[in-house]
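For this depiction, one protein chain was excluded, whereas all remaining protein chains were kept in their positions.
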Amino acid sequence: MSRIGVFVCHCGENISATVDVAKVADDSSRLPGVVHSVDYKYMCSDPGQTLVKEAIKEHNLTGVVVAACSPRMHEPTFRKACATAGLNPYLSEMANVREHCSWVHDKGEQTTQKAFDVVRAMISKVSNNGALEPIKVPVTKRALVVGGGVAGIQAALDIANCGHQVILVERSPSIGGHMAQLSETFPTLDCSQCILTPRMVEVAQHPNITLYTYSEIESVDGFIGNFKVKIRKRARNLDEDLCTGCGLCTTKCPQKKIPSEFEQGLGFRPAIYTPFPQAVPNKPVIDHDNCTYYKSGKCKVCEIVCPTKAIRFEQEDTILDVEIGAIVLATGFDIKRSDFFPEYGKGKYKDVIDGLQFERLASASGPTQGMIRRPSDGQIPKKIVFIACAGSRDPAKGIEYCSKICCMYTAKHAMLYKHKVHDGEAHVFYMDIRAGGKMYEEFVRRAIVEDHVNYTRGRVSTIYELDGKLIVKGADTLLGAQAVEIEADMVVLATAGIANDGSEELAQKMHVSYDEHKFFAEAHPKLKPVETNTGGIFLAGACQTTRDIPDSVSMASGAAVKVAALFSSDLLTREPIVARVNRIPGPSHSTCVGCFMCQPVCPYQAIEREEIKDRAGNVIKSLARINEGLCQGCGTCVALCRSKSIDLLGYTDNQMHSEVLSVLEEAFV
Amino acid sequence: MDNLRKKAKELLESKTVDLVIGYENGTNGKARAVFIKDPEKTGKLIYDDRCKQNLAVYLNKHEVKHYGKIAIVAPLMVMRSVLVLVSECQLKPENIVVLGIGEDGSLLDFPSLEVVEKYIAKIPLGNPEPDQVIIDKLNAMSMEQRREFWQNELERCFKCYACRAACPMCYCLRCTVECNQPQWISAPAHPLGNLEWHQLRTMHLTGRCVSCGDCGRACPLNIPIHLLTMQQAEEAFHMFGVRAGTSQKADSALSTYKPDDKENFIL
Amino acid sequence: MKLGIYPGCSLTGSARDYNESVFAIAEACDIQLEQVPDWNCCGATAAHNMNKELSLALPARILAQAEKVGMTDIVIPCAACYSRLMVTQHELNNDPVLKNRVSEIIEMDFKGTTAILNVVQMIDKYVTPVLKDKIVKNFSHKVACYYGCLMVRPYKVLQYDQHEDPQGMDNVIRLLGGTAIDWGYKVECCGAGLTMSKTEIVGMLSGKIVKDATRRGAQAIIVACPMCHSNLDMRRPAINEYTKEKMDIPVLYITDAIGMALGIDEKKLGLQRHFVPVKMAEYIPPVPEPKKPKAKEPINNL
Amino acid sequence: MEQFEPKLVAFVCNWCTYAGADLTGTSRIKYATNVRIIRFPCTGRIDFMLISKAFANGADGVIVSGCHPNDCHYTSGNFHARRRWMSFNAMLTFMGIDPERIIFSWVSAAEGAKWADIVNQSVEKIRKIGPFTEYQKLVQSGIEEENFNG
Partner (left out) sequence: MTPETKIIDRVALDKLYESLKAAGNKMFAPVFRNEQTDFEYNPSAAEISYSHIQTTQSVKNTVFPKIENLFRFESGQKSVELVQIDFTKVPRVIVWNAHPCDAAAFSALDAVFNWDYVDEIYNARREKLVVIGMSCIKADENCFCTSVDLGPGSVKGSDILLTPLANGKFIAEILTDLGKSIADENASLFTASNGENKEEVLAKVEKHFSHEKVTENLKDGFENPFWHEFSLRCIGCGACAYVCPICTCFDIQDESKAGNGRRLRCWDSCGFGMFTLHTSGHNPREVQSQRWRQRLMHKFSYQPDRNEFIGCVGCGRCSRACPVDMNILEQLVELEKIEVAAK
């Protein structure tokens, strides 16, 4: 039989002015299981708490109900008080008789009755409470950052500077990401590489950072604080310790005409290459698909010329097993290419290019040394049309969202063009100019006012080539949808930003949810923008949605703090309000039948498959198991489970059922 | 029918399957389930209009599962039930061979469950016409009339649980009615207990019912309880666009959602 | 091979030539075209501007008629009719309530299971597979394939070809041994129904089309729509008014081109009914010059 | 005749509606005393059988309230709950039990005034409909009959 203590608070006069607290305490004392019932002026005060503590000891209480304010206010206070007195804190409950009663009703019998009903319900609930112990999860203090763009670099550096080990994994041969490809950055027009490369070097030299480039995530198991990750380190085909990065091999490689990924196909690279001169690490990789040796078995020029004999043709991929406590996903984004737009030539007009290609054209280290020349014949274009929202905000193209960065970089592109080709004409077709951000609107105005970029509000319906010109047909909606036709030398499409290639597979490996466009999904759109629904996995940068450099960097620092906070103690302590699948004696083992319909319901991927085996090791039953490290205690699986095999500690079926029955026990006045 | 027997025999002879579940001639002109292990006995198999039982119910049965790989004579409702059971991890696709029966009674060749899915995708699904007619009639009644109708019907229930036993989707080891901590459902067969039981059954089958009607046929007291789950099957389709037993994926109506599910009653 | 055909109003009237050439190539390829029994008007532009249910009921009845006699595939040469029937089937198949309502209106059971083919789809499915052996004389001409609006749009409904840069007819021309040019007006508007009320607008819009095709050296414009044909062909005076020069480029139906390659008599194809005489010299495409390495130099070598 | 005072229970989620109701209190907005609030972590936790249990035990009406769509503390609990209620409502309607007695709402932590409105409206609505005698009769019938009288 329970031994419950009831403590009714006056809250000064906040409660007692409308509720007859003495009557509530008195009536409660007559309820079955109640052995002690008092009222007091301020329960939350020190003397009030002492009342509770002493009663626990004196009456050997098995449960405590404090009728006072909202549990959202003082539940922790009274739980702590109970704990000090030796009562499990989860054996206390609060009846909200202030916010939900005395403050919202006038003085009267009904108000007192309501207060009593609520107290009675909580007494009933608390008699069904069980003692719970906080869940402790050990934390491996090593972070994994996936993606070596600016967001990944920032997150890795921030975590490393907090004194934690970081593994940074990048899929391409060098870190740097898209930012390394950019010419200048808005709104300051400072050189992108100038600000980025020092950070890249810092990563390479940081004692707490282990860098794996040309590597990918193979698999991820485990949960927050305890991930087990396999990293596939692809063969660079060289001994990285011996290679000095002198670059001799790259100059001697006979294959020279391979379109460069870094140059967006506008320049060439050899088969053994570093993507760009400032690459980190500055060690080449061999591209098997284009290497003469791998194709014909002959050549090995690189091996011959290498002064340190570092080339290893037989090298194979290696799989590294690492234990990780937290993961930051910073895998970035990609853009649609011009071949996505049949109305703009479907990629067949060489002079219709995308934004990244323009960045390379404008970059001093690019294929044209920063001269704006059109790809078809190398001529300097006298008239360029920039089309914003190419694909973005276009449901017909399946991309309803705004890519967010294009308005700004289109303004930048037009401006850079005008700075380089003074007699050139720049036309921008736009839907709306979205220049929200510090100095952003001013930047766009500068393009229009100072650099005389022609902005036309309207869409371009089609582009076709005629006599060496690109005929751009559009409409000017500010002039009554008048048709506009421009004979351009070059067209730059600000194509839609999209989720990076492979993000879906990665999300599935990570058990992270993703949206319809394959961008990773944050845990809460407002309050948990860097968390995912999987505990211990965080997001940084454009893998969540396209965003610009300052946003990516802030987000990366945010994610880094989340990781650092997680690493701040050896054990992760979690509230024991988690779901649990029941276990009963064999041969059933659980009433769970393993239908796993709860699995898709769990927002946290906390429901795992547990296999019960007989002594010979044969699986005799599969049933659901809740990973307490991941479960956040929403209880959706509990309500869904048909066989009532899952229960939510702290809000068990028994507790809720008895609370409902008890609150309705008496006729309301 | 000859094709069916031939195919069943082949499957047993080649040891592709260990057991064939089908229909045979029962007593008093009824058709009933038969379990054949011996290829020589496949001559017992029949298929005609009397074969109404949803044989998928046996796929959950401990003794039947024990045999190993099973071929099942499957008119549409059985096919759909098989898909539901697969999607709910109660049946491994590699352990079942579907001997499909077309709408014209012909044997359909299903090399895999994917082909079953494709077949079902082409067929208009819904409740059997006569049942839907009654459902429509009930829906046309006033709320009060419907309440009276169901009260009179459900009052008679004596909780033999034949409805539960006949349903392939009611495979729980412990049904909620057998849970007494807390006592979710009043166990006695009084009007409240009966109402609670049938509400529970209906809700638990929402999005999972394949409209086979076996619960109603099983009821010894002729209570038309199958209308409840059938109505929910239609509702689930109208509200969520989901029909049970169309794919092997776990995507039933109540374990998934769309952010833009449309309702008109939440304030 | 037996297919249903829905001619609509134009193929029995102003576009008799189109009808003739469709039947001519069908016959040559052993396709029997059978008219949907007791067909009615598709409603065209007028109906959907006035009454939604009517605009759906008219095409639904046509389809129901076809279903009734068990036609599984029907060919619709007119792009406007094609569009209306496709839109109707799409809308009704996605709205069971509306479907029931329309079935009630037409007092017929409408299932929505018919495969609706435009002429190019019919050619793809039933003509091209047998074409190779039947070509008598290559269609050695350089032409501009013009698709207009209704054959490829709205893409959501039709899901046919790549709507911004369709290739269906271009591929057929290549198969016939012809050359299809890349040009800018493939899916532009010809002026359509304004042909009666605002002929000068049709002159301008069609004029741009005709002009672009001409200046790119096309010898003919290939169409698959009676409306496009009549605007580009019959409205030549208005076009010439706009272009300020006499345009004499003929306008052929895609079926005409096939018919010519198959050696079908011009009369049988109805070519004599065209306003602009069908006269084209043979065109042999130049052999591509050997690649000049210089021209291919990357721009970083500039 | 004395005015009928309906009994209502409210099943609310901890993060939005419970907090919203707290705000009603802090803002001192008055509402009818007929409702008893029961706190759940999330609307996703609310078993439909609890609603039936509430009716069987004398409730005349039930309020179910949680976070607005997209605002769920647990991301999707309310979406799952919404499907459950849609199905439950459909079933009750078909069984001839007017789902009007269950009032569903989304009340955020900022909508203290809306909570008061919801309660007042619900109490008025249920007062107008009257006591849930059909259900309560069910509870009493069945056994007496089998016993001796009737």
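Going by the order they are written in, the chains are A, B, C and D; count residues from 1 in each one.
Simple rule for what comes next: a contact is a pair of C-beta atoms (placed from the backbone, for glycine too) under 8 Å apart; a residue touches a chain by one contact, two chains touch by 3 or more.
Here the structure is a predicted model, which means the values were calculated and not measured.
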Full-complex contact with the absent chain, from A:Pro207, A:Pro587 or A:Gly617: A:Pro587
Residue of D:Asn14, D:Asn34 or D:Asn57 in touch with the missing chain, whole complex considered: D:Asn57
Contact with the hidden chain, among B:Asp2, B:Asp49 or B:Glu63, goes to B:Glu63
Touching residues (missing chain, whole complex) on chain B: 26-28, 30, 32-35, 53, 57-58, 61-64, 156, 158-166, 174, 178, 186-190, 214, 217-222
By the contact definition given up top, give the residues of chain A that touch the hidden chain. 30-32, 584-588, 661-662, 665-666
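The definition used in the following text is that only the chains that are shown with their structure count from here on.
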Quick one: report the Å distance separating chain A from chain C, using the average Cα coordinate of each chain. 50
How many angstrom lie between the CA centroids of chain B and chain D, rounded to a whole number? 33
Would you mind pulling out the distance in Å between where the CA atoms of chain B average out and where those of chain C do? 50
Going by the touch rule set out above, which residues of chain A reach two or more other chains? 601, 640, 653, 657
Which residues does chain B have that touch at least 2 chains other than itself? 176, 184, 254-256
Which bits of chain A are touching chain C when the two form their complex? 257, 263, 266-268, 341-343, 345-346, 348, 366-368, 373, 375, 378, 396, 462, 464-466, 471, 473
Please give the residue numbers of chain A that touch chain D in the complex, ascending. 70-73, 96, 98-101, 103-106, 108, 110-111, 113-114, 117-118, 121, 523-525, 533, 577, 601, 603-604, 632-636, 638-640, 648, 650-651, 653, 656-657, 659-661, 663-665, 667-669
Complex contacts: residues of chain D adjacent to chain A: 5, 7, 9, 14, 18-19, 21-26, 28-31, 33-34, 36-42, 44-48, 50, 53-54, 57-59, 70, 73-77, 80-81, 84, 116
